[in-house]
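The next block holds one structure in the form of C-alpha cells; read it before the comments.
Just one protein chain is left out here, and the rest sit where they should.
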Amino acid sequence: MNWGSFSAFLHMGGYAFYVWSSFGLSFLFLALELLLLSSRRRTLLKRLGQIQRLNASRGSK
Amino acid sequence: MSKINLYKFASPATFYGLAGQMIPGFAVLSAILFAIGLYISFFVAPTDAQQGEAYRIIFIHVPAAWMSMFIYVVMAVYAGVGLAFNTRLSAMMAQALAPTGALFAFIALFTGSFWGKPMWGTWWVWDARLTSQLILFFLYIGFISLQSAIDDPRRSDRAGALIALVGVINVPIIYFSVKWWNTLHQGASISLTKAPSMAHTMLAGMLIMAVACWTYTIAVALFRVRLIILERERHATWVSELLEDAK
Partner (left out) sequence: MKPRHKKLAFIAAGVAGIAVIVALVMNAFRSNLVFFFTPSQVIAKEAPVGRAFRIGGLVEKGSLKRENDGLTVHFVVTDTKHDMNVTYKGILPDLFKEGKGVVAQGRLDSNGQFVADEVLAKHDENYMPPEVASELKAAKASKTNL
C-alpha cells in the first residue's frame, strides 16, 4: 500500500489537480459516450416503432 | 455453397444478432479489468523516482494513445475492405469505430497536457509527437463529419474510406516521431525490440488498463454498429419482423 492516509492519497504528492483531472475527465468522457449511445438507441427504436405502426395502419386499410 | 454461407455471415441481419450476444461479455470484462487496472495504478504501482505521483497519469494516457492509433488502423482496414469488396457491414464497422477512436485520441491529448504542465513546464508544444497526435484527432473528426455530411450511404462510405486510408500513414509517423525527430516527448518505454524500461508492477498496471480499453472499445463499437445497422436497414423486412417480435 502506497498511502499512509486517505488525505495523502487525495493529495497525490502535490499533483492532485493534474492526476485527478486526467482520470476524472477521462472516465467522465467514457461514461458520456455510453450515455449518448443509449439515448441514441432509445430515440431510434421509438422512431422505428412509429414507422412500423404507420405502415401497419396503412396496410390494414 | 460456401459463397452463400460467407454472405450470410457478413450480412448485417445475422451480424446484428451475433453482436448483440457478444456485447454483455465484453462489457462485463471491461468493467472488471478497469477495476483491477485502476487498483494497480493507484495502490500497487510504486511512486516513480523522478516524477513522483504525477507519473500515474501514464496509466490512462498511454493506453488511450495506443487505442487511438490502433482503432484508426482497424477502422482503415474495415473501410478499405468495404471500398474494395463493396461489403456493407465493413463500412458500418468503420463508422462504428470512429467516435470511440476520436475519444481516445482526445483523452491522450488532454491527459498528456495534464502531465506536461507539471513535468515539462508547459501544457503544449508543437513537437512532432504532439502535432502528429493532434492530426490523428483531426483525421477522426474529418472522417466522422464527412460521413455525416453525405446523405447517400454508399457515397459517404466511399468518401470516408478515402480519408481513413490516406490518413493511415500518420500512424507510423506518430509512433516513430520520437525516433525520427528531436522531440520534447520522451521515447517509447515499451517496444518489441528491447526490454521495457519500467518497473514490473507499473508495466502490469498499464497493460491491464490497455486491455480494459480494448474490451471497452469492442463492446461500444458492437453496440454502435447495431444502431447503424438498424438505421440503414430500417426498410428491410427483417427489421420490421424484429420490431414485431420485440413487442
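Letters A and B mark the chains in the order given here, with residues in each chain numbered from 1 onward.
The rule is simple: a contact is a pair of C-beta atoms (placed from the backbone, for glycine too) under 8 Å apart; a residue touches a chain by one contact, two chains touch by 3 or more.
Since we're looking at a predicted model, the values are computed, not measured.
Engineer: So which of the visible chains would the left-out chain be touching?
Structural biologist: Taken over the complete structure, the missing chain's partners among displayed chains are B.
Engineer: Of the residues listed, B:Ala159, B:Leu207 or B:Leu243, which one is in contact with the missing chain?
Structural biologist: B:Ala159
Engineer: Give the residue, chosen from B:Ala19, B:Leu38 or B:Ile58, that touches the chain omitted from the document.
Structural biologist: Hidden-chain contact among the options goes to B:Ile58.
Engineer: Quick one: which of B:Ala31, B:Val81, B:Val125 or B:Ala204 touches the chain that's been left out?
Structural biologist: B:Val125
Engineer: Hey, which chain B residues sit against the chain that's not shown?
Structural biologist: 46-52, 54-55, 58, 118-122, 125-128, 131-132, 135, 158-159, 162-163, 166, 169, 173, 181-184, 186-189, 197-199, 202
In the analysis below, only the chains that are shown with their structure count from here on.
Engineer: Just the number, please: Cα centre separation of chain A and chain B in whole Å.
Structural biologist: Each chain's C-alpha centroid was found; their separation is 17 Å.
Engineer: Which of the residues in chain A come into contact with chain B in the complex?
Structural biologist: 1-3, 9, 12-15, 18-19, 21-23, 25-26, 29-30, 33-34, 37, 40-41, 44-45, 48-49, 51-52, 55
Engineer: Which residues of chain B touch chain A once you look at their complex with the stated criterion?
Structural biologist: Listed in rising order, the residues of chain B that touch chain A are 38, 42-43, 45-47, 52-54, 56-57, 60-61, 64, 99-100, 103, 106-107, 110-111, 114-115, 117-118, 216, 220, 223-224, 227, 230-231, 234, 239-240, 243-244.
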